[in-house]
Each structure stands twice: as C-alpha cells, then as structure tokens.
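And now, subunit A:
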Amino acid sequence: MTIATNAIPSASSSRLERSMQQLLGFWKMFRTDLPGVVGLAVILFLVLLATAAPILAPFDPYLQSLGSALQPPSWKHWAGTDELGRDILSRLLFGARTTLLIVISVSLLVAPIGLCIGVCSGYFGGWVDKVLMRIVDIFLALPSLVLALAFVAALGSGAENAVLAMAFTAWPPIARLARAETLSIRSSDFISAARMYGASPLRIIFRHIVPLCLPSIVVRVTLSMAGFILTAAGLGFLGLGAQPPSAEWGTMISTGRKVMIDHWWVAAFPGMAILITSLSFNMVGDALRDAMDPRTH
Partner candidate 1 sequence: MIEIESINLTYGHGKSAVRPLNGVSFKIEKGEAFGIVGESGCGKSSLLRCIGGLERGWEGRIWIGGSEISHSRKAHEMRVVQMVFQDPYGTLHPRHTIGTALFEPLRAQGMPGSGEIIEKALSDVGLSPSFRTRYPHQLSGGQRQRVAIARALIIGPDVVLLDEPTSALDVSVQAEILNLLSELRKLKNLTYILVSHDLAVTAHMCDRLVVMNSGKIVEELTGDDLRNNNNCHPYTRELIESSQRYKKAAA
Partner candidate 2 sequence: MIAHQKHEAAPLLSVRGLCVRFGNGSEAVAALRNLSFDLGKEKLGIVGESGSGKSTLGRAILKLLPRMATLSADRLDFCGSDIGKATERQMLQIRGRQIGLILQDPKYALDPTMKIGDQIGEAVTLHLGKRGKDKKNHVLEILDSVKIRDPQRVYKLYPHQISGGMGQRIMIAMTLVAQPKIIIADEPTSALDVTVRRQLLELLDELVTARGIGLIFITHDLGLAEGFCDRLLIMYSGQILEELPASSLSNAKHPYTRGLLESMPRLETPTERLSVLVRDPAWQRDVSRSLSQ
C-alpha cells in the first residue's frame, strides 16, 4: 500500500483513530447493558483465576489425602474435599483452565469453518449451495455425544478428542446462520454495484459480505460457548472428555455424583461454576448483539 504515504500523511493515523473511535463507540453501547457488563466481568475474573491458578490455589489439585476425604466446606477447605481428599477449590481453579481452553479451541475451529461454508453456500447458490447444505444436514443429524463416542473408539479419549468431536458437530448452525445472512445481503444494491464494477466473487465475499455477517456469527458463537461448556462437562461426565485425575468440572460432577446425596459439595460447586460461566457467556452474547450494529449508535 504505497499510495497514501506522501500524499496524505494523516490518512494512516486517522485510520487508527477511526478504529479506536469505533471501539470506543462500541464499548459505550456495550456498557449500557448491565447483564452484559456483569457477564463480561465474571468471564474476565474467571480468566484471571484460571491464569493465576498455580498461585491462588491453596492446595495441589492432584494431592490425595484419604484421611481428609469428603470434608464439608470449612475454613481450611473452602469448598470441602472430594472422595480422594483433594481440595475442591483448587480443583475448581485448575478446572477453569481446562474448561476455558476447551471452549476457546472449539470456538476458534467452529467460527471460521461455519462462516466460510455458509457464506459460500449463500453467495454462489445453485449446486454449490445444494451440496454444502446437504453436508450441513448430515452433520446436524449426528448427535455430538454419539460422535464423541466414535472418536473415542477411534482415537482414544481425552480433552483434545473431545474438542474435535464438539467442533465437528457445532459448525453446522453457524453455517446455516451465515448462509441466511448472506442470502439477505446478497440482494442489496451495494453488492450489485460491486458486481458491476468488476469485483471478484472472493473479494465480494470477504470484503463485503463477511463483515456484515460477523456480528450475528460472533453473537451465535458466544451463545454457543455456553453450550460448549455444558457439552464438555457432559463428555467429562461420561468419562469421554478430560480424564481423571484431570480437574475438569464435568469430570468432577461425574465422580461426585456417587457421593452427592450425603456430600452435596462435591458435585454442587463444580455445578455452580458451570452454571455461572455458562450464564455469563450468554449475557455477554446478548449485549454484544446490540453493541455490534453501528446503526444503533
């Protein structure tokens, strides 16, 4: 981009300025939504806790101490201990890491794939659309848990394979959403104008259509994150995700299930953690939806 260097020196800095202004405007819009702000605060707090887990955790999450098994919450163990005497609070903190990593990995896989397939399907139409949408239908028909079992059978269990299994089944709704958005954008005059001045289909897709799809995709993915947490927990619960002694929240509920009646804290605390995190992602997703449209400013 050698054009603007001498001609208008302020052009590049004003572009940065514009981006900053846009971000500021976006933040102003976002912060008016109280649940969204609360949700964001919770998530950031969680990220902080997860990052600082080694420092914050009072005990080693893997340290067993059968003598102090199944202790109720006390000053020593804020969340009590589990059936192997491990401190639940420390396990929660380390579990946050696993959970967040799983959620982010799945989202990073799912969003680009769904977006590309959906937008191409919507823009090109015809047989491209038909073929891609049938593929989407096939993937939608596969229940994520059944697929996870298949993966486990093929590749062995573990967090990585859980991520792959979830990504495999989570991209179709994103693709459908992207396709729906593309179909409505495609008939706009500015797209017709772009076709008329000779822009290539690839250029139109990535420069014109994708930026307009992004808001709903981001919102959908954020809302799906709440679901990923639950699915990961579910997989962990079935013993398919992160394996014991890994401190993943779902796995913790799974093992805590057996002693749940008399020792509620073993399953309750991880359950609450899942609830709060999932809810926070939901609230952020809702607030993002409103904040992302420049026309509402």
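Keep in mind how these were chosen: all candidates are chains of the complex that A comes from, given by their letters.
Just so we're on the same page, a contact is a pair of C-beta atoms (placed from the backbone, for glycine too) under 8 Å apart; a residue touches a chain by one contact, two chains touch by 3 or more; residues count from 1.
Quantities reported herein were computed from a predicted structural model and do not represent experimental measurements.
Sticking to the defined contact criterion, which numbered candidate from 1 or 2 is in contact with subunit A in this complex?
1
Which part of subunit A faces candidate 1 closely enough to touch in the complex?
Against candidate 1, subunit A makes touches at 3-4, 7-8, 11, 14, 18, 188-190, 192-200, 203, 207-208, 211-212, 294-295.
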